[in-house]
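All protein chains of the complex are present and in place, except for one that has been dropped.
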Amino acid sequence: MKVLVDLSVVPMGVGTSLSGYVAACERVIGEAGLSHRLHAFGTNIEGEWDDVFAAVKRCHEVLHGMGAPRVHTSIVVGTRTDRPQSLDDKVQSVQAKV
Amino acid sequence: MKVLVDLSVVPMGVGTSLSGYVAACERVIGEAGLSHRLHAFGTNIEGEWDDVFAAVKRCHEVLHGMGAPRVHTSIVVGTRTDRPQSLDDKVQSVQAKV
Amino acid sequence: MKVLVDLSVVPMGVGTSLSGYVAACERVIGEAGLSHRLHAFGTNIEGEWDDVFAAVKRCHEVLHGMGAPRVHTSIVVGTRTDRPQSLDDKVQSVQAKV
Partner (left out) sequence: MKVLVDLSVVPMGVGTSLSGYVAACERVIGEAGLSHRLHAFGTNIEGEWDDVFAAVKRCHEVLHGMGAPRVHTSIVVGTRTDRPQSLDDKVQSVQAKV
């Protein structure tokens, strides 16, 4: 099952500067070979369900390993059976109509 | 890895009445043996990471099987290494201070 | 415009114990006279659009006033024009089908 995902990872109990933790999670996603694109509130990802969620779990493990006592993550997942759709498709279909 | 999760499943392309789909996902979560509690925007769940995410994947499969061409799900996941915490703990620690 | 809202407030830079901050926001919502119900990941609220969002803004002000340098809030908002719906309606329509 192919998924499009928006992932937002928030480590807690580590102060206010979170970018080093977010960058570590970006590396996990890249090392998993997943297509992804960073934005100011998270990362758009596309891939197979199991691959994407294995990477999300690995992010939690890595962030705890870096010393974050709590990790709070938001995941938005879209699947569809009517037709294939990529991250680029989603953006372009809106931009064509703005 | 123990997780507390808030799950919100939104089938699309099926009109405006979604409760039958949400109920089907509730049954999936219950059949997985996961402790869970429904609220007006989703379901709080507690369990092991792999068990919870297997149930979420199963919800997508079941809703597509019911005819939903798109399923859009929001998952909030919390893990912590400093101390154990249940769903009840989270609610009670706030209520004690209101 | 009537809204149903799920509100989740996460103060950052204040350590790992957030319940005092969440409780302060609960009091803001209660003092605004809004019907609301706490769950383990947030609070379901119903009311008029402007009243609800004024309370959310007030929560940010109060939490910064308590010393939180960052406040990260998730709001899910539902409006519908086809028929009236309360928080209770949403929960009961699912429970009736589980």
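Going by the order they are written in, the chains are A, B and C; count residues from 1 in each one.
Going forward, a residue touches a chain if its C-beta (ideal position, glycine included) is under 8 Å from a C-beta of that chain, and two chains touch if they have at least 3 such contacts.
Source: prediction; values computed, not measured.
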item	value
Sole residue of C:17, C:79 or C:95 that reaches the chain not shown, by the stated touch rule	C:79
Chain C residues touching the omitted chain (full complex)	1, 13, 49, 53, 56-57, 60-61, 64, 69-82
Residues of chain A in contact with the chain not shown	4, 6, 8, 16, 19-20, 22-23, 26-27, 30, 37-42, 44, 74, 76, 78, 80, 82, 87-88, 90-91, 93-98
Chain B, residues in touch with the chain not shown (by the definition above)	10, 12-13, 15-16, 18, 69-70, 72, 74
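Definition applied: only the chains that are shown with their structure count from here on.
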item	value
Length of the line joining the C-alpha centres of chain A and chain B, rounded to whole Å	19
Chain B residues counted as touching two or more neighbouring chains	74, 76, 78, 80, 82
